[in-house]
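Every protein chain of the complex appears in place save one, which is left out.
Entry: chain A
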């Protein structure tokens, strides 16, 4: 409990997140079978479903079992996705092999099977010219690259954040990733969380070579300077050879920026 300036007593937030535990205990005692059923239905609705590329039917087997590959690249967030679209997917022909459909209470989309490009949360593409099909052990021969952005205020440093040359790239890699990284490693006490952390944790535990390139930026919306900060990653072994035409890629990036700029200005 804490008293505010005006004298009212409020419950102080507990960073160990234990408030919920006590509520949960009470709920456990008062929970009816109907409550449990509602919760079970909600959990089922929140399940992530994998759909096939062309037919949009459910994928019964894991995607990487159906399409084993040696390089798996994941871009999370608008800047990382723009980088991948302009520089990597702009070179060569990529075919859509699947997408995920998910829903939770934060979503604004309705629960439909047919996802438009703006609604699809995650789409999987495969390079047609080099599907890199491997045999029965795709895990052992696979290398994963994750690209994402974080706001610069989340970066802890003894210097003032304003003195940092934003945007900049930092890397985290699993123990089995033996290739060189194109930037410095993320120093303690900084951490990564959410989906990039979940993927990297999985890879670390199951000894899959994986690297996360984290771009710290002060612009979280689509921004040319931030997207270009990912360019050093093109020299890494995981992305090498995938970006063939840099000037064309830069042009495509500029077109992406213009489209989004017009959309975001509500006054013209």
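The definition used in the following text is that a residue touches a chain if its C-beta (ideal position, glycine included) is under 8 Å from a C-beta of that chain, and two chains touch if they have at least 3 such contacts; residues count from 1.
Note that in this section contacts and distances are computed from a predicted model.
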{"item": "Protein name, per the UniProt record, of whichever chain is missing from view (\"Proteasome assembly chaperone 2\", \"Exostosin-like 1\", \"Auxin-responsive protein\" or \"ER membrane protein complex subunit 1\")", "value": "\"Proteasome assembly chaperone 2\""}
{"item": "Residue in contact with the excluded chain [from A:37, A:95, A:179 or A:194]", "value": "A:194"}
{"item": "Hidden partner interface residues of chain A, rising order", "value": "1, 12-18, 20-22, 24-25, 28, 39, 155-163, 172-175, 185-198, 200-201, 204-206, 212"}
